[in-house]
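Quick one: the structure is below, questions incoming.
Only one protein chain is missing; all other protein chains are in place.
Which chain is which? They are A, B, C, D and E, in the order written, and residues in each are numbered from 1.
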Amino acid sequence: MRLLLINPNTTQALTERLAVSAGKVLPPDVELVSKTATSGFPYISSRAEAQVTGVGVLEMLAQHADGIDAAVIAAFGDPGLHAARELFDMPVTGMSEAAMIMSLSLGARFAFVTFTRRMVPWYEAQVTAAGLQSRFGGTFVPEAEFQSIERVATDLREPLVETCCQAARAADVLILAGAPIAGLAEEIAGEVPAILIDPIQAAVLQAAALCRLHGRGADKGSFARPPAKESTGLSPALAARFRG
Amino acid sequence: MRLLLINPNTTQALTERLAVSAGKVLPPDVELVSKTATSGFPYISSRAEAQVTGVGVLEMLAQHADGIDAAVIAAFGDPGLHAARELFDMPVTGMSEAAMIMSLSLGARFAFVTFTRRMVPWYEAQVTAAGLQSRFGGTFVPEAEFQSIERVATDLREPLVETCCQAARAADVLILAGAPIAGLAEEIAGEVPAILIDPIQAAVLQAAALCRLHGRGADKGSFARPPAKESTGLSPALAARFRG
Amino acid sequence: MRLLLINPNTTQALTERLAVSAGKVLPPDVELVSKTATSGFPYISSRAEAQVTGVGVLEMLAQHADGIDAAVIAAFGDPGLHAARELFDMPVTGMSEAAMIMSLSLGARFAFVTFTRRMVPWYEAQVTAAGLQSRFGGTFVPEAEFQSIERVATDLREPLVETCCQAARAADVLILAGAPIAGLAEEIAGEVPAILIDPIQAAVLQAAALCRLHGRGADKGSFARPPAKESTGLSPALAARFRG
Amino acid sequence: MRLLLINPNTTQALTERLAVSAGKVLPPDVELVSKTATSGFPYISSRAEAQVTGVGVLEMLAQHADGIDAAVIAAFGDPGLHAARELFDMPVTGMSEAAMIMSLSLGARFAFVTFTRRMVPWYEAQVTAAGLQSRFGGTFVPEAEFQSIERVATDLREPLVETCCQAARAADVLILAGAPIAGLAEEIAGEVPAILIDPIQAAVLQAAALCRLHGRGADKGSFARPPAKESTGLSPALAARFRG
Amino acid sequence: MRLLLINPNTTQALTERLAVSAGKVLPPDVELVSKTATSGFPYISSRAEAQVTGVGVLEMLAQHADGIDAAVIAAFGDPGLHAARELFDMPVTGMSEAAMIMSLSLGARFAFVTFTRRMVPWYEAQVTAAGLQSRFGGTFVPEAEFQSIERVATDLREPLVETCCQAARAADVLILAGAPIAGLAEEIAGEVPAILIDPIQAAVLQAAALCRLHGRGADKGSFARPPAKESTGLSPALAARFRG
Partner (left out) sequence: MRLLLINPNTTQALTERLAVSAGKVLPPDVELVSKTATSGFPYISSRAEAQVTGVGVLEMLAQHADGIDAAVIAAFGDPGLHAARELFDMPVTGMSEAAMIMSLSLGARFAFVTFTRRMVPWYEAQVTAAGLQSRFGGTFVPEAEFQSIERVATDLREPLVETCCQAARAADVLILAGAPIAGLAEEIAGEVPAILIDPIQAAVLQAAALCRLHGRGADKGSFARPPAKESTGLSPALAARFRG
């Protein structure tokens, strides 16, 4: 099975960080192929950026889908997830949806822990969209500001551990939300009285599981392929995909 | 007050249809400026298309925002609505959100009546996103297929009236959803035992009201402007907007 | 368009305060007519008082409806709102419903800020009745007690600003609830990191918008006029209205 | 224990019908005192009528509360229930709230069966107010029209049995809603594959139980007595009650 | 009427404590019969223990049901409640369901106050199962640890009063959850600004009321008796009950 990991941010270092964390849980028969966006933003943190980036995700899928069995959108907030499910005939997962789903078997309530308040409305919109509010304990963010997106996990390690300990009073499963802190869950698990989920790991495991269960993706129902349509101004690969 | 009506579909005839309907309810001090998308699709009917089109909406706003007091995204399903609220310092409304909101003062429950089953998942996602499920009576669609997007309101008039009469058993306010049937509500009101809402009318009235109430739009809170950010591959106008 | 503003409290000074605030957002073609209750309570703050006052609202509407296009019930808590929609053939809005509805386009979550704990259960019952709990962040009240209903906005200005700043952590749109603090939103907007809504402004704008959208009010569906009925012991004007 | 049964309709025959049904389940130490409204409507079927009648309920309680241990508002829709709990120092129950509450221990989902579509919005507002939507299976009404409020239970017996059988597919506990069909549950129980609840029986049993559990009624919290208040235009008994 | 009180814990002292508290509210025509479990745990505090104990409850009911009119499962968390309703032809109530139900007529929101954090997930699962989350204010627990299950009410009296005072900010009706603190509500009522409910009292009152309303228990609908079934390895009494 070949999984395509799409990093919709343009920061290559994040792709590597995500791939390392994902690699730790990959089933033996799964190969991971990672791609970094070449247009868009170094790091997405708003719904405006997610709107733009979601189209980039569709472009990348249109370009790289050949020979791929399932895809993972590697930004918490899942830009383009529902659109991708409609357009592509394979399972597609996102970090926030997959992490929430995995948490449901591990505790009564999940919470998000992230590193900047900017992302809260965008992240929480995913909870609403999934209909999981009754299992949600809130989003927790340290006061401390981060300096560099590539060093968040190091610079904010202590504040994030403290924030996790606070969040543990509101939820029993904590989702460490945001690509820049991929891998942190494993490092700090011993210091937090709650189960920690690394969303990229949840996303690749969920993609692999869906692929074994129903390899064609969401080919019927609400995510069924839209009828063929002509378009203006799209990239050739994406226009071709819409053309059917 | 100058309202910008953005038709995110590339079909000019729809823009005219929407402007006519909107014109019937405009307050005397409001001037309507209409623009039609030049890239994208003739008519949007899926989340994949809405993902792409939402960026087109941001582009159009970036290009035409000067001298404008409020904007209306004139496609039911509200592509780009939340993103636009983040990026622009004026009220922005969408046809589905505004119609749902207006319905709340007119009855106990609203329903959508539309003309093709394709749009149901995309439209119903707006109900979930708005947290209005407890007021929602479902989406109702005639069996008959439409032939041309420009003639839906004429060709399907009778099936739509029948569908409205069925929907009236599940809800007391019916939202005639989809730009191609703008204006139909007024025409068929006498044949349906429920209140009918024309969403473009709701959207311009809501935009005008918000403009009087809080002219700067959602300038604080969850829709506050994201911090300035560099980007790659965006149009100059949109890149400039993200740059702050 | 002529809007009737009904102050269901017997305090004339509140009517003036409400009319001043409403006047700041009135569309140019709208004329405001204000009436103060002559029976009931100086200021309503419980469901028992709202039960009695709601009938007073119906009496006032029955007496003053001639030549009126839409009506506003100017007490947060909306006494008699649903009853009035059934009995009168024009749009009727209430301060709490309208403010909640307007907030939905300005942020993710609204909260109430008010000046006495007495009103909390009555106000929160409006959130439940409207089905908007998933968008509600709670009610926030200063510890300080008010001395005179006519001087609340002055005497409690500082505590209310502080309370708003606390509420801003739970919601991004704050509704300054209660007729005695009409007008305060504008005054303190610069001191609070959230969008503030003045409910009387929302109520008159919503009434004007509904009037343009569907001038006959909720004439079908769940608010349709009840069948004619004889009654005993009602005022002649109200009895006549029930008689049809 | 003395229970006061208040019929807020002016039809004496209904009071008798209600008292007979209530009498069948009264604990041996409970005495029932029944009163019929002298002002208002022969039969309430809208929120406008309930608004007026709710004040009548407060008047009747103010007049007859002496020597009473608990009170029952004997109209489905519970006019004045929350107001009465605030003003009086004893348990007060209503037919719709009590019937819903009792149903929770008898099945997964309750439904209302009633005899005229007019009452649906008013009745369903009680479900929302109680926060019991997830246990609610809908309201079911026969097509047949009733002729006389005093003969509903006889004239519509067959249509109501059929309607119950339909409702039994959506819910396993059926509440026969409306004072004119008090007593019918027992009569038709053998013909319906669901548990039937007679709301007046639920209301007197709930009142007696609350009286044993906490005889002072809801004396603290959200139903606590409002502070003493002067009023204008109320009956002397009710004004005295508000005066504290 | 004979009520069977089943203490599913093996601690006889708790049975006595529960019976004393229940006795204070019993209607004059109701006789209470109490039984203590002879297998299981001294005190249940987890879902694993409740799973095992629920079967014990069925065994005890199968053994002692003769001549009994209604039964009460006297452990907060209601082990075996739904199963018992299916198997036995009489009303069966549980302490958590009954206390929640009774609270609905006494305030806007209920909360649990208990004495050890261990029980929180088990107790809160009852709120979800009953669909009462919108009326729930949370579970409150003192920091102090208890030493002996038989002396909780004495040893933790002060911390529990303090915890109640905190809980009173989140809810207006407090349910003192857990058999070991039966009777405490009455003792500390004067020290807490909220209504206190003693769940065993709610459970016996609810059982008596259901018995008068519908003496056969939930004999139709979702709790109807399952078809006769052979089993392996059950006690003879319970196997006989499943055999029909």
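Here is the rule we go by: contacts are C-beta pairs under 8 Å (C-beta built on N, C-alpha and C of every residue); 3 or more make two chains touch, one makes a residue touch a chain.
Note that the structure is predicted; figures quoted are calculated from it, not measured.
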*Sort by label and list the shown chains the missing chain touches.*
A, B, D, E
*asked:* From the list E:Ala13, E:Val52 or E:Cys165, pick the residue that touches the absent chain.
replied: E:Val52
*If the hidden chain were put back, which of E:Phe41, E:Phe115 or E:Phe146 would touch it?*
E:Phe41
*Of the residues A:Pro91, A:Pro142 or A:Gly183, which one touches the chain left out of the display?*
A:Pro91
_Tell me which stretches of subunit D touch the chain missing from the display._
108, 134
*Go through subunit B and note every residue touching the omitted chain.*
121, 124-125, 128, 133
*Of the residues in subunit E, which ones touch the absent chain?*
10, 38-42, 45-52, 54-56, 58, 80, 82-84, 86-87, 118, 120-121, 125, 128-129, 131, 222-223, 226-227, 229-234, 238, 242
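Here, only the chains that are shown with their structure count from here on.
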_Any chain in contact with subunit C as well as subunit D_ = B, E
*With chain centres set to the mean of the C-alpha atoms, which chain is at the far end from subunit A?*
D
*Superimpose the Cα atoms of subunit D on the matching ones in subunit E and note the rotation angle, 0 to 180, in steps of 5 degrees.*
180
*Between subunit A and subunit C, what is the separation of their C-alpha centroids in Å?*
43
*How big is the gap, in whole Å, between where the Cα atoms of subunit A centre and where those of subunit B centre?*
29
_Multi-chain contact residues (two or more partners), subunit E_ = 108, 134
*Pick one for the touching-chains graph, please: line, ring, star, complete, other.*
other
_Interchain contacts, given as pairs of chains that touch_ = A-B, A-C, A-E, B-C, B-D, C-D, C-E, D-E
